[in-house]
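Dropping a structure here in structure tokens format, bear with me for questions.
All protein chains but one are shown in place.
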């Protein structure tokens, strides 16, 4: 299925772009499985998404935990713990 | 000994004046004994100072409890619980 | 630490700017404004008159600010309290605290308000549709103050 993925802050800088359209393999349907799948893209991605760093996720502009299910056309965002205020 | 006594808010209105100089009998040396002594002045005073109402006290501009000792030339103030803010 | 008791109104925006002026250590300003409401105990309030004990009031407020300063890592405090006759919508009190981090500013600001409500010599008299009356002290204010005690 087709989804949009956004990256913010230090993650955006590390992967060097802010958004992409991804056509997900059929077996990738949760935040966890998407993270694991992204981690296979190479060292930078493995470093970010294999669990060594805390990476928060939102689906369609709501914070979610890693168990959350991804649906077609969702906007998934990855970012470090927030530091506003 | 000579002291100054001030009254505020509903107590001032009840006794109908705001301050007086008092020459205390020798055996009156605490807030409690001063209250008991004032309560002997008549119905209005008894009503205020015999313990039916909460009457707070300050000596020389500091809140004190009824055990506090009064010294010559002290400024003693009596008032209801405060309601500022 | 600044304490003012006055009949005049105050400009909250200007006071807060003044309190933190030119101090780049200030990361947090917590503040509280108390206002005259038009309703108390189901009666319409038309005026609120604040009496105080002039020789004691500022001293008492300063002692409260000093306790807050001793207890939390704060930079500065401001307390302004009005006296005299006020109307609904009027400002009564401003308490503001500056600090590096927000927890200290919030806690000290609440502490000052809780102590001011129970220790500072002010008394409110309301003129309502049921006549003139002294405002009664609230048990909830006593318990709010007592929670800070060790």
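Which chain is which? They are A, B and C, in the order written, and residues in each are numbered from 1.
As a working rule, a residue touches a chain if its C-beta (ideal position, glycine included) is under 8 Å from a C-beta of that chain, and two chains touch if they have at least 3 such contacts.
Computed from a prediction, not measured in an experiment: that's the story for all the values here.
Student: So which shown chains sit in contact with the chain we cannot see?
Tutor: Across all of the complex, the chain we cannot see touches A, C.
Student: State which residues belonging to chain C touch the missing partner chain.
Tutor: 11-14, 16-17, 20, 22, 24-39, 88-89, 100, 102-103, 105-106, 109-110, 113, 140, 144
Student: For chain A, which residues lie in contact with the unshown chain of the complex?
Tutor: Chain A touches the missing chain through residues 6, 8-10, 54, 58, 61-63, 75, 77, 79-85.
Here, only the chains that are shown with their structure count from here on.
Student: What is the chain whose Cα centroid lies farthest from the Cα centroid of chain C?
Tutor: A
Student: Just give me the whole-number Å value for how far the CA centre of chain A lies from that of chain B.
Tutor: Between these chains, centre-to-centre, one finds 72 Å.
Student: Where the centres are mean C-alpha positions, what is the separation of chain A from chain C, in Å?
Tutor: Computed from C-alpha means, the inter-chain centre distance equals 48 Å.
Student: What whole-number Å value describes the gap between the mean CA coordinates of chain B and chain C?
Tutor: Between these chains, centre-to-centre, one finds 26 Å.
Student: Show the residues in chain A shared as contacts by 2 or more other chains, in ascending order.
Tutor: None at all.
Student: Among the residues of chain C, which ones contact at least 2 other chains?
Tutor: Within chain C, no residue touches at least two other chains.
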